[in-house]
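So, chain A:
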Amino acid sequence: MTRSVRTRSRRSVQVAALGAAALLALSACSSSDDSSSAKSGASQSGSGTKVSGDITVFAAASLKESFTTLGKDFEKAHPGTKVTFSFGGSDSLAASITGGAPADVFASASPKTMKVVTDAKDNADAPATFVRNQLEIATLPGNPDKVASLKDLTGKDLKVVLCDKTVPCGAAAEKALTASKLKLTPVSYEEDVKSALNKVVLKEADAAVVYRTDVRAAGDKVEGVEFPESADAINAYPIALLKESKNTETAKAFIALVRSAEGQKVLTSAGFLQP
Partner candidate 1 sequence: MTLRSPGRADATDTLTGGPQRRRASGFGGSRRARGGAPLPLLVPALIGLAFLTLPLVALLIRAPWRSMPELLTSPEVWQALRLSLVCATAATAVSLVIGVPLAWLLARVEFPGRGLVRALVTLPLVLPPVVGGVALLMALGRNGVVGKWLDSWFGVTLPFTTTGVVIAEAFVAMPFLVISVEGTLRAADPRYEEAAATLGASRFTAFRRVTLPLIAPGVAAGAVLAWARALGEFGATITFAGNFPGRTQTMPLAVYLALQNDPESAIALSLVLLAVSVAVLAGLRDRWMSAS
Partner candidate 2 sequence: MTETGTPGAAAGLDARLVVERGPFHLDVTLAAAPGDVVALLGPNGAGKTTALRALAGLVPLSAGHLRLDGAELDGTPPESRPVGVVFQDYLLFPHLSALDNVAFGPRCHGASRAAARAQAAVWLERLDLTAHASAKPRRLSGGQAQRVALARALATHPRLLLLDEPLAALDARTRLEVRAQLRHHLAEFEAVAVLVTHDPLDAMVLADRLVVVEDGRIVQEGTPAHIARHPRTDYIAHLVGLNLYRGEAEGHTVRVEGGAEVTTTEDLTGPVFVAFPPSAVTLHRDRPTGSSARNLWRCEVAGLETHGDQIRAALTGPLPLAADLTTIAAAELDLHPGATVWATVKATQTHAYPA
């Protein structure tokens, strides 16, 4: 998942959290890729306004497909640039950023995880919502259990997986359930949206409450069911320039691309909603 992250030590207040993450071998793994800096050496010393050089973008896992496309588009439009992505759980990424990971841009799957970064004052500009994501029910292909609403999932015989409350998709699902006064006991609270979806892909669970974009990305392995209650739990994705950025102009240009009509087209085709 991670293409390239260079790490360097910084203030140590958050190092404990990062250390704990590393200890448990759960953090988004990091590796160095020095070829990027060598490649861009020629255009490195240009004027501040010129869009060139390398940037590193930390982005929520659900953005992987669309951002990879946008990164290629960006490099094509601005020769001499290189966009390196690190995709992962928004919370792990936020912990890395507050722990000193050198990133230029952070695109998070929830305002809450973005708040971790802004609370640490690691952002350079105000976060802006660039897309929204809606929950959908992922069912087995052909929807054999005839699931049509969130309420249908509360039936005793269905094996339903939800995301854990500590991750955005779980928080959103809980919000929707609370709003519709439903009580749903899943077989498992999964650690992230992809594992929740995978349980349905592998046919271990009958249904999962995940994002629309995830259902779209899974193709015909699952069937998406929109449900009315999801309107109560639409997740906003904020994006922000980071204080640590060494190449703010290029980073700003990338954020602009994401928020442009062209960028929105790529994102909506992956299932995201416009902000």
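Candidate selection criterion: all candidates are chains of the complex that A comes from, given by their letters.
One rule holds for everything that comes next: a contact is a pair of C-beta atoms (placed from the backbone, for glycine too) under 8 Å apart; a residue touches a chain by one contact, two chains touch by 3 or more; residues count from 1.
Keep in mind it's a predicted model, so treat the numbers as computed, not measured.
Which member of 1 or 2 touches chain A in this complex comes down to candidate 1.
Of all residues in chain A, those touching candidate 1 in their complex are 16-17, 19-21, 23-26, 89, 91, 95, 112, 159, 161, 164, 166-167, 186-191, 195, 198-199, 202-205.
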